[in-house]
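With one protein chain held back, the other chains of the complex are shown just where they sit.
Now for chain A:
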Amino acid sequence: MDAAPASPAKISPKEGPTPLFGAYGIVKRFGSFTANDGVDLEIRAGEIHALLGENGAGKSTLMKILYGLLEPTEGVVTHKGDIVQLPNPEAARRLGIGMVFQHFSLCENLTVAENIALVMPKELAGKALADRIAKLGNDYGLHLDPSRPVWSLSAGERQRIEIVRCLLQDPSLVILDEPTSVLTPGEAEMLFTVLERLREEGRALLYISHRLDEVRRLCVRATILRGGKVVGACNPREETARSLAAMMVGTAVRDVTPRQGVAPGKERLHLERLTLPAPGLHATSLRDVTLSVAGGEILGIAGIAGNGQAELFAALSGETRAPSPDAVRIDGKPVGGLRINARRRLGASFVPEERNGHAAAPLMSLSENALLSRYATAPLTQFGLLKLGSARDLAKRVIDAFDVRKAGPDPAAGTLSGGNLQKFVVGREILAEPGVLVINQPTWGVDAAAAAHIRQAVIDLAARGAAILVISQDLDELFEIAGSISVLHDGTLSPAIPTAETSREAVGLLMGGSSDHAAPVGDLPLVHETAPVPVPAHAH
């Protein structure tokens, strides 16, 4: 099937010159749910156009329509003024539309080069491809070893494949869905350089991000979606991060209330020279990791994806057991040899990075997912029988306390949007009132309002005396909530420094490591020139 114009019909632009791509009156319904409701969008060559909106605002639907993954119920898409049909992604690609997905669709058992070859036209998928990947990677600073299997790569590295895969097709419009959500500030800087270059080459970019600072920095035009409708267009540079966020959520964003000097209690979580061999060929080994978190304290672990975060989380949770019991201590008790439920019974709770399939089972209902991590510590079973009513009650308490939006009384976890499922997962653990909470990437791919809610809940939990370890790649997040920060690099952990006594630049340098060939320090002029989301001393 060809993506040739269906009819000679022309659509004249709303204003100014004919846009490269236009979407007019887009309506998309899923049953009774309207995801897009009369959306207009114009993207011009040589601009980075921001698409802003909360989770569930309809951004993904609109992107999928532009990429040919969904067909609109009503409305048209135009290319240089001509109406075009986009029945599938190939048609979109032939028109020069490329997409970098937030959630990767990669075959784990194939290598980097094979995954890229999968989407390339046959004539390009030959041996020269590996060289092109390497060259493109070098040119744009997206380092990839074409022969490595995907299962051995971290989330950040996997995203590089998605970006390279898209760029190899020389697109005239690149759609980027939350591209920096798994990147470090240094990696993000490199990406921004790439994006600026693509823009200067005359390409159009549609940029979706929750990170408003990035949008303000990169984009001069933004379209804001709320509830499936366009609620505004603006020049992000003339707005503040706060005013952009307010447009997105419709109300002023709740600020995270900073902690009121809680006096640290006694030590509750301790790692003593934990050394673990790498669980897989390309996984990271942990070396001599020592840390200590006291009650009331939040320790942030910064680091680039793939530097041992997953391994550290597994060692803390008990999914991987430590070589000696003393290597991990909870409230002074040696727990290195205990499994995850034994650690839960000692008052620990854990929130893994991956919501779907690790923290929650997507095909199971929310009440069964409440059971998942709580059956060992909450009265949800009796003589091996499930107390389904109690599980439903627990799920409902989490849903109410964390404002989880869902369809139906007890839907499958996989039907929730990312932000709502994350609120559910975090809420499930926080309502257990843990004495120790270990949380990995608490707000990955979560909209601003949900992220603020989660961070506030974490801060409040610490104020009630819990020791909290936050592993995050989002430096803004760590500086917002953590009392002190350590950096995980290549399986070793730097000593904790109080947040007040360090800077993003200093932490960023540690994240790069002094001997890391992949990300030399010189390439890491980190960071956000603009100020982070301002945190006033008082809450609204």
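Here, a contact is a pair of C-beta atoms (placed from the backbone, for glycine too) under 8 Å apart; a residue touches a chain by one contact, two chains touch by 3 or more; residues count from 1.
Going forward, contacts and distances are computed from a predicted model.
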One chain of this complex is not shown here; going by its UniProt record, which of these names is it: "Imidazolonepropionase", "Ferredoxin", "ABC transporter permease" or "Nitrogenase protein alpha chain"?
"ABC transporter permease"
Selected from A:88, A:290 or A:324 as touching the chain missing from the view
A:88
Which of A:161, A:359 or A:454 contacts the chain that the document leaves out:
A:359
Thinking of the whole complex, not just what is shown, which of A:27, A:45, A:83 or A:119 touches the missing chain?
A:119
Chain A residues touching the chain left out here are 1, 30-31, 69, 87-91, 101, 103, 105, 118-119, 317, 319, 339-341, 344, 350, 352, 354, 357-364, 368, 371-373, 375-376, 381, 384-386, 388, 407-408, 411, 415
